[in-house]
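Quick one: this structure, given as structure tokens, is what I'll be asking you about.
Left out: one protein chain. Kept in place: all the others.
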Amino acid sequence: MKEFEHYISNIKNTDASLFQKDILLTWERSVEELKAVLNIADALKYLHSNNISTRLFESGIAVSLFRDNSTRTRFSFASASNLLGLSVQDLDEGKSQIAHGETVRETANMISFLSEVIGIRDDMYLGAGNAFMSEVGEALDLGKEEGVLNQRPALVNLQSDMDHPTQTMADFLHLTHHFSSSDGRSGIDNLRGKKIAMTWAYSPSYGKPLSVPQGVIALMTRFGMEVSLAYPEGYELIPEIMETAGTFAEESGGSFNVCNSMDEAFQNADIVYPKSWAPYKVMEQRTKLLRKQDTQGLKELEKRCLEQNAEHKDWECTEQNMKLTKDGEALYMHCLPADISSISCDQGEVSAGVFEKYRTDTYVEAGYKPFIIAAMILANRFENPVETLEYLMRRNDKRIHI
Amino acid sequence: MKEFEHYISNIKNTDASLFQKDILLTWERSVEELKAVLNIADALKYLHSNNISTRLFESGIAVSLFRDNSTRTRFSFASASNLLGLSVQDLDEGKSQIAHGETVRETANMISFLSEVIGIRDDMYLGAGNAFMSEVGEALDLGKEEGVLNQRPALVNLQSDMDHPTQTMADFLHLTHHFSSSDGRSGIDNLRGKKIAMTWAYSPSYGKPLSVPQGVIALMTRFGMEVSLAYPEGYELIPEIMETAGTFAEESGGSFNVCNSMDEAFQNADIVYPKSWAPYKVMEQRTKLLRKQDTQGLKELEKRCLEQNAEHKDWECTEQNMKLTKDGEALYMHCLPADISSISCDQGEVSAGVFEKYRTDTYVEAGYKPFIIAAMILANRFENPVETLEYLMRRNDKRIHI
Partner (left out) sequence: MKEFEHYISNIKNTDASLFQKDILLTWERSVEELKAVLNIADALKYLHSNNISTRLFESGIAVSLFRDNSTRTRFSFASASNLLGLSVQDLDEGKSQIAHGETVRETANMISFLSEVIGIRDDMYLGAGNAFMSEVGEALDLGKEEGVLNQRPALVNLQSDMDHPTQTMADFLHLTHHFSSSDGRSGIDNLRGKKIAMTWAYSPSYGKPLSVPQGVIALMTRFGMEVSLAYPEGYELIPEIMETAGTFAEESGGSFNVCNSMDEAFQNADIVYPKSWAPYKVMEQRTKLLRKQDTQGLKELEKRCLEQNAEHKDWECTEQNMKLTKDGEALYMHCLPADISSISCDQGEVSAGVFEKYRTDTYVEAGYKPFIIAAMILANRFENPVETLEYLMRRNDKRIHI
């Protein structure tokens, strides 16, 4: 109960309202709004752990649209929707008549008559994913305004070309718990001044999205953390997002540094997040080729990119470079699945030993995602989240009866 | 409340019972039965708009079987099922063992032990879709009779080769609201004498089902409307259904005319429904070729049919011919997605200007479908719909808590 009241009090302190606001990019939302989501997620997780039902909808559809593969996020979205009482309906573009020339505005309305949330993953095309989600959002606003829709569903970004907010918010929530202290200071305060190394790492696979590193640097810099981004030359992220991270660091009293050495980034780090991605210039070319359906060009690009990757096989998180971190004991993070050397590939992002040491931590990290998504839905669809959560606690229905 | 009581009173007046009756073809059901469905749909939409839960089932499966692509109807069926408390389970014939030689009777029973409704789309094969649905229905009757099934699931036609009742009933419900008046006369009465032009329109695509035009002429003629069907020579519908429409018009005091001119049909029309379809003779040939898996023959047929279509590019709903309609202000209808000239194709069924003017209307039209489907399920599974709806109103559970 005390824990729950603590979260409630934190939400009250934010004085933020996300009612009918989507979080397509964390950097479009205020720090207070993000804090509200984190605490709502904590409160929902508390209720679930204590077998208190968080059902808020007696009926309602949760639409999921995945334009790329997913296990974790798909289950997280389904679980979050179910937790609040919604039923998932996949929008499978292959089985639908969408190709049949209908507009985004039309589809957005057609799937929303009885829907309360729409979750979208669209991360393959640089310059397209976030644009598509914004277009859906505007169509929903208009649909509500024009009286076509009784309610305006929440829109949840399940990974775009720019950001992966459900992942990075879950990552951050994991950190607040990992670095929480018993002295009454919240985990968020404790993270101030902590150093996180967001680094590129070698992977034998190709074309991994930029959304996680971009999302991490743009989020963690807002809470006074020392964010060190490292990658081999040529593996830049979208420049505007790197600039945004720099600005946020200045505003929050943290720091944002970019270097081309994994070791330098790991130096004295409290947290390391070694993860592969494709250079954004490659992603730009790839997008052009995909649009032209230039199979030959795509093959050549993949070959060149894998060769480029192979020049950086030394970018691996190992027992050796982990020794450079704070007391040799930095927290290892990953959005999973990681490319683990000698387990899932010959050589990859992380050595088997390091991964095994932190395996459970990465699972716990992933476990926050369903609650972050549920919190985003709740904050978007209920005008007063505090009142809503207190109602659930007071109602005290058992989630599992008996 | 007054609105709700109005619908209840209308249902009482019909004195119709659809308990354990499927609506595979609207023309197999009485006008009173159809009126009951329309008013149940209105009552359910009223409850949804007023945040009153319409959950009637604590558990139960809603089976969906789509033998052709769908967005709108798929989501409408899922939404309707969810609205009443049922969970959708897709019957994916590719992933099932159905090919493995089991009969329709067997499959119908195997998917129904805990099912309350089965929705089927089967519109590709002329002479097959409605026959298949009827066979499923008979198998369900027998399964209940033989004690295999505890309950006899409702069967909902989500589009067959002959009719598309969830579409046309939603279309008609839209009309009753659009033409409602404040003088106490119901929308249904106001439609008496109104002229609707159900016309063919040019589309660059091929093989569109006949179910919508067939369903529209066979339904609208039952309510005293002046139904004008227009198509280029050679684009006939199934003759028996055209005859049925004629008979209905006579019985209801309306009219049913067929002509080969879009302009003639539009003349003084209150409502226009310009929509492409394939000639039924082409559909017959196509069915034969599909059964023979004659790929070459199918390609040739498609080519011939598209060439035939191309001779009628002037069959387009435009600002020009809309001027022929009543006061130049007829209501434009479409089941969506429409082939919009210069938007979804170079030239299509409707000009961009006309579509944009009526875009919101077509969305509102589509929004009735989930409630029509829910009404069909309710009417089929509950012996006394009036009592059932009054129970929901009296129970007064919030759909969205708090």
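Think of it as A and B in the order they're written, each chain with its own count starting at 1.
Here is the rule we go by: a contact is a pair of C-beta atoms (placed from the backbone, for glycine too) under 8 Å apart; a residue touches a chain by one contact, two chains touch by 3 or more.
What you see is a predicted model; the values in this text were computed from it and never measured.
J.: For subunit A, which residues lie in contact with the unshown chain of the complex?
T.: Given the touch definition above, subunit A has residues 48-49, 53-55, 66, 69-72, 74-76, 78-79, 82-85, 87-88, 205, 336-337, 339-340, 343-345, 360, 363-364, 366-367, 369-370, 397-402 touching the missing chain.
J.: Quickly run down the residues of subunit B that touch the omitted chain.
T.: Counting over the whole complex, subunit B touches the hidden chain at residues 55-61, 63, 87, 89, 91, 95-98, 100-103, 106-107, 109-111, 113-116, 143, 146-150, 381-382, 387-388, 391.
Assume only the chains that are shown with their structure count from here on.
J.: Taking each chain's centre as the mean of its CA atoms, how far is subunit A from subunit B in angstrom?
T.: About 41 Å separates the centre of subunit A from that of subunit B.
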